[in-house]
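Showing just some of the chains, left in place.
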Amino acid sequence: MSDFSAKKRVGIIGGNLPDAQSLKNAERMGELIAQNGYILVNGGMRGVMEASARGAKSANGLVIGILPGKSRDECNAFVDIAIPTALGYMRNPMVILNSDIIVAIDGSYGTLTEIAYARIYNRIVFGLNTWNIEGVIPLSTPEEAIQRINQYFNNQ
Amino acid sequence: MSDFSAKKRVGIIGGNLPDAQSLKNAERMGELIAQNGYILVNGGMRGVMEASARGAKSANGLVIGILPGKSRDECNAFVDIAIPTALGYMRNPMVILNSDIIVAIDGSYGTLTEIAYARIYNRIVFGLNTWNIEGVIPLSTPEEAIQRINQYFNNQ
């Protein structure tokens, strides 16, 4: 078994009902995260969460899903380590605490809570077609994001 | 004792270190909330929270403070009902759940988490010099805000 505790973690946050481009970005982002040796963390549910998890699994990555409910059964099919919290939307800050750096893709107010918690807890947030606010660094492609993520971890 | 359970509650969210105008707005907003017969709910700490609580007490209002820590002692001097949560920043959604409508004044990322939770939980958010984003209805003065709040409760 590879040493999971030594691996960096990238969180992907985003909407339940993204458009086709954001779904594609989420899947590609998950794939790149896995290919670069990082663990993917997300909220374990549908939309951007499911697409990014599918992408990570396509590259044999590990996916941690921080779930809103009480049961592991509710999560999407691509989560390896499902973590039920019973906190509902109040589990959102926990997605951030479990990630070292964040990519936001699409998303509505749930994603906005996570962006804000990311800034409270000092995580960098890269954005792909998401909330255009101070604190989100807007990028154009998953490839650009993974380059910036690699830079960040290499400079630590 | 008046019947607290029948009273509407107005939440004020906002920064720890507001400028002079926002402090003044917070204090006046608290005063107006109390004068109009509403309970003030906030996070119980400093800045906008303390100023609004002081305003509410100057008009003999009731103030509920949803605290981040474990002890009632940490809150500002104007809170009547201090509610320690031990949740840190994760208590922010609880400020929203305990309010029927929200006024945001100034504020940084903590306030942004609360604005986003307010939209998730279907609370209207009026803003006085705060985050300029979709979901916040920008107003100019506390007087304008209380008029809109009264309208909202009267139309329910």
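Which chain is which? They are A and B, in the order written, and residues in each are numbered from 1.
Criterion: a residue touches a chain if its C-beta (ideal position, glycine included) is under 8 Å from a C-beta of that chain, and two chains touch if they have at least 3 such contacts.
Not measured: the values here are computed from a predicted model.
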Study note, to complete from the structure: For this file the homomeric complex, of which 2 subunits appear, totals 4
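The rule we apply is simple: only the chains that are shown with their structure count from here on.
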**Study point:** Centre distance in Å when chain A and chain B are each reduced to the mean of their C-alpha atoms
**Key:** 32
Review point. Which part of chain A faces chain B closely enough to touch in the complex?
Key: 89-90, 93, 109-110, 112-113, 115-117, 119-120, 131, 133, 135
